[in-house]
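Complex shown without one protein chain; remaining protein chains in place.
Entry: chain A
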């Protein structure tokens, strides 16, 4: 097998199998499992029928794959985001000798959509060989996503830094401007202080009773 590929958001790649189209097509149906497919966890045909022309075969195949992401992906999607569903549609044309597949992911589409079209056909150079032309489109609002993460990070930082400054101010006041403190204490802190005092009193009460016994 040999390949020639381009780069970019649209990516295409031509490979040649030195085997007949019939054999390659049969192999595609029996592709899983294989040593290179450890990340494929399940495979199911969920639809299969002849097209209205009575000749071409249309199928849908559902695959679940492990979702290998960089660690920050787990931070966003949660540690259990480890499986993704992928759906493959296909049409076999036994007369023209073409197999076309169209594969896309079902989950995580807000994060990234990968669509791949594969066309397997008899090689124009050698009729006992099979050409596979792959076309891949990677659509990612990754840029927008990075911006969203950035925005979230900045907003959270701003909120935390306000709290941080208020905290310092409070302590400064407590240390150097005691008359200022009562104006600055938020209600919650006052309640907590009251609760703490009540608990202290109760504890003292308990000790006294115990001593009496």
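Here is the rule we use: a residue touches a chain if its C-beta (ideal position, glycine included) is under 8 Å from a C-beta of that chain, and two chains touch if they have at least 3 such contacts; residues count from 1.
Quick note on the criterion: contacts and distances are computed from a predicted model.
Enquirer: Given the choices "Kynurenine--oxoglutarate transaminase 1", "Exosome complex component RRP41", "Putative TP53-regulated inhibitor of apoptosis 1" or "Dynein light chain roadblock", state the protein name listed in UniProt for the chain not shown.
Expert: "Putative TP53-regulated inhibitor of apoptosis 1"
Enquirer: Which is it among A:18, A:39, A:55 or A:158 that touches the chain not included here?
Expert: Reading the full complex, the residue touching the unseen chain is A:55.
Enquirer: Since one chain has been left out of the picture, which residues of chain A touch it in the full complex?
Expert: Contact residues on chain A toward the absent chain are 10, 12, 22, 25-26, 29-30, 32-33, 40-48, 50, 54-55, 57, 60, 62, 64, 85, 87, 89-92, 94, 100-102, 104, 106, 115, 117, 135, 137.
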